[in-house]
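Removed: one protein chain of the complex. Kept in place: all other protein chains.
Chain nomenclature is as follows: A, B and C, assigned in order of appearance, with residue numbering initiated at 1 for each chain independently.
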Amino acid sequence: MTNIGVIGCGYWGPNLIRNFFQMPEAEMKIAADLSQDRLKYLQSLYPGLSITTDYMDIIDNPEIDAVAIATPVFTHRRFVMEALAKGKHVFVEKPMASSLKDARDMIALAEKMQKRLMVGHTFEYHAAVRKIKEIIDSGELGDVYYINSQRLNLGLFQKDINVVWDLAPHDISIILYLLGKEPEEIVTTGTCHVNPEIQDVATVSMTFKDNIIAFIQCSWLDPNKVRKMTIVGSKKMLVYDDIQQNEKLWIFDKGVDVPSHYDTFADFQYSYRYGDITIPKIDNYEPLKFELQHFVECIENGGTPQTDGQNGLRVVKILEAAQHSIDNGGKRIRFDMD
Amino acid sequence: MTNIGVIGCGYWGPNLIRNFFQMPEAEMKIAADLSQDRLKYLQSLYPGLSITTDYMDIIDNPEIDAVAIATPVFTHRRFVMEALAKGKHVFVEKPMASSLKDARDMIALAEKMQKRLMVGHTFEYHAAVRKIKEIIDSGELGDVYYINSQRLNLGLFQKDINVVWDLAPHDISIILYLLGKEPEEIVTTGTCHVNPEIQDVATVSMTFKDNIIAFIQCSWLDPNKVRKMTIVGSKKMLVYDDIQQNEKLWIFDKGVDVPSHYDTFADFQYSYRYGDITIPKIDNYEPLKFELQHFVECIENGGTPQTDGQNGLRVVKILEAAQHSIDNGGKRIRFDMD
Amino acid sequence: MTNIGVIGCGYWGPNLIRNFFQMPEAEMKIAADLSQDRLKYLQSLYPGLSITTDYMDIIDNPEIDAVAIATPVFTHRRFVMEALAKGKHVFVEKPMASSLKDARDMIALAEKMQKRLMVGHTFEYHAAVRKIKEIIDSGELGDVYYINSQRLNLGLFQKDINVVWDLAPHDISIILYLLGKEPEEIVTTGTCHVNPEIQDVATVSMTFKDNIIAFIQCSWLDPNKVRKMTIVGSKKMLVYDDIQQNEKLWIFDKGVDVPSHYDTFADFQYSYRYGDITIPKIDNYEPLKFELQHFVECIENGGTPQTDGQNGLRVVKILEAAQHSIDNGGKRIRFDMD
Partner (left out) sequence: MTNIGVIGCGYWGPNLIRNFFQMPEAEMKIAADLSQDRLKYLQSLYPGLSITTDYMDIIDNPEIDAVAIATPVFTHRRFVMEALAKGKHVFVEKPMASSLKDARDMIALAEKMQKRLMVGHTFEYHAAVRKIKEIIDSGELGDVYYINSQRLNLGLFQKDINVVWDLAPHDISIILYLLGKEPEEIVTTGTCHVNPEIQDVATVSMTFKDNIIAFIQCSWLDPNKVRKMTIVGSKKMLVYDDIQQNEKLWIFDKGVDVPSHYDTFADFQYSYRYGDITIPKIDNYEPLKFELQHFVECIENGGTPQTDGQNGLRVVKILEAAQHSIDNGGKRIRFDMD
């Protein structure tokens, strides 16, 4: 049995609490937040829950094995480092840190303390994303040519981070997971409309080896909610529409065959293959439940979480580069190939 | 009565011929193409049509008042310049030229010869686009914040131009028309997948004065046909979905109110306004018909076409800059503010 | 404060319990079910809840003011009559009874005991349905011509009632509410496919005064979930698509104008009006919450529920006639105009 404390009970924290409560292998012990009202409300839902406005009541508590952190990004460093230092396993929401340096420090400390450090990249535990990974790895799509992702909606506006730090971590995490590699270059443009200091609309272009390109569009200003990723391969194409309740994955058996050679004097037409569409059945479970179970299992059997510190760091590295690109008017950033 | 000759009877030319045939004010006289088969086929549809494989039969023909050109972009310069030199009015398909210099030469010659030069930016004659222009100009959307346009499909692959030159002219033309101004900066990224020399996927970001940003995504590799433009304003938002047969324009009465000031110590939430959606009725006519009638009217009454040489030049200027940006790995291009 | 007991904790009962728990004016005291497991599960969610497998513990309990019943239809008579007899106010799920006679007995007993009897016709408390009622009553649609309703899905198969008794009560209740009158005639056809004794597909046609017709299609065998009602009026038309999350109501400003007279020798074409579409904003609340609050308010201030016994009886009367029509191969049933 793993005893859990949760720090941060705002927008996302209650989902952690609910899932830990329903997990037989975990004991959801105590929750911390600055708002007494939030805590009282949670206690009314979970009468057995201890509450506190002082997070040290969690971190100093020898009964607690693991701490889950769902606070604003700029506070992650403090909570993660202190919890690790006190010998707790740590689950931290995405993005794991506001800087590459912070992410590295967290990883180093977790290693030193021999504790699990896991980052909440939920989509890696999503049935549809795992199915896509399976499909790509099976070769069904052929070589991946490009990925186009849109994550658009109206609000919720964040006050401390821009739309890239808020929304793009999902797409970046999914894309790295699917491709199994990191980009070589990134260009990001973004603009501020509602709050003059915070980008609310942005486009991220990532270039990978083998000429793979991935675009991410993110916006807090769109009238419609869009969560859509298109993956074009040399053999087939796939659309993942997360807004659809049942038909989330569409596999198109149509593509473009490039003839190995052709007579330049002749009229040439690329050949098209059009074919059937398949919408495979996707298991219908809550990804967060699966994710938190994985966390508890890694604690209990000493395994490495799929979305461990290194995994989270890769996302932070791209976010930092994206920010640098935005701050320099869409400058092209080339990653060190070290 | 205006006598018309058409050069180029491939993919688009037959639409010009059909419309000129149905126009009482025009006499569709003669069509030129390199393919005798294409010409024979057209003559079977329009028994009265003269045909030729030598475009000089049109340009040298004193009976012909105006020449419409629907040939590959790289040939535009020759046909336009020769037709103008022989005193013909000229209608040329978009984009008008492969370079800014060519566009400027065409405009200069048209002025010298006192002839009409019109570019086929069809969407400026589209009922939905004109309705959007009306809505923006009425102030209904408030200040425009950003425009996001997607023009995606599978093929038709071009052999002489890339996806930006092929698809983006539509979006660029629409956006310049709607905003009534030119961008200050542009960043474009693109990659080649099917043909190693020709970009088939690209994203164009244009930045305008007053912090307006416009994104254009274009792709020949998408499994679904998408023609969608979202325009976000400070008051309302509009989605133009050109794939829809009847419901093309959606006006969302929801937006974000930024409070003029707020207490930084208090918890702050941006206010959202959600409201009704309106789908206005759009007149259902063929834009090309309206466009070609405008051309003939300008010839007959000496008016200036809405999409005249200057209008076409502005699009070419952006395309040239986009190409330069792509060729330099997504470099930011700043336009001279001359 | 009204003290509540709930009988029946299967599919729907837990929703009653959850809402009563969150209602400040009500005290959710005790729940009864035959399954000890269900009860234990509910107690784990609501630690303060008393549980029992003997419904008499609710009915005989002098502390309980009101009983809410969510059991199979054929048991309604027993529970409702006994609860009323013991002086409880009663809320009973729809349809209120398996026969007109039972419904009449319940109403008579409630009147004699001076207790509230309310039927759970939830859709009358749904924001979209109330908005439609407002629109019709305002005259915006003109005279209602016809209503076409579809309620289709795959399962859940019932074992004790057929698809008409299961699904059509919603549509019947909505249609009577919207039109404010009862049908004069009904024809119903239905067939059994999965279980040879229980109709799983059926169509109900109801004819009203003034030549209004309403069709209801209900099916447990449809691959897609459909909840759609079209209301055609002489001026406008309305589509209510309950599956849509945000765009539930579509008002079409298009209709048919019948000229008052016309020359029979001339070619005549009905004139069509096509116009804008409006999607009004609908308040986003849980109808059941609103409904149960209404129940408690009626108890506390002695008012008559909107969906009182008479309201529920009208639905049962139509269901009984529909069954009679099915059992006689689609026979036309004419209601007594008493």
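We take it that a residue touches a chain if its C-beta (ideal position, glycine included) is under 8 Å from a C-beta of that chain, and two chains touch if they have at least 3 such contacts.
Source: prediction; values computed, not measured.
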Out of C:48, C:87, C:139 or C:330, the sole contact with the unshown chain comes from C:330
Among A:22, A:36, A:53 or A:278, single out the residue that touches the unshown chain. A:278
Touch criterion as defined above, residue of C:12, C:145, C:290 or C:335 at the omitted chain: C:145
Residue, one of C:110, C:175, C:232 or C:319, that touches the chain absent here: C:232
Chain not shown, touching residues in chain C: 145-146, 148, 154-155, 157, 159, 185, 187, 189, 191-195, 201, 203, 205, 207, 211, 213, 215, 217, 219, 221-224, 230, 232, 234, 237-239, 250, 252, 254, 256, 258, 268, 270, 272, 329-332
For review purposes, identify every residue of chain A that touches the missing chain, sorted by number. 247, 253, 274-281
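Assume only the chains that are shown with their structure count from here on.
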With chain centres defined as C-alpha means, what is the inter-centre distance between chain B and chain C in Å? 53
Distance between the centres, which are taken as Cα means, of chain B and chain A, whole angstrom: 38
Centroid distance [mean C-alpha coordinates] between chain C and chain A, Å: 43
What are the residues of chain C that contact at least two other chains? none
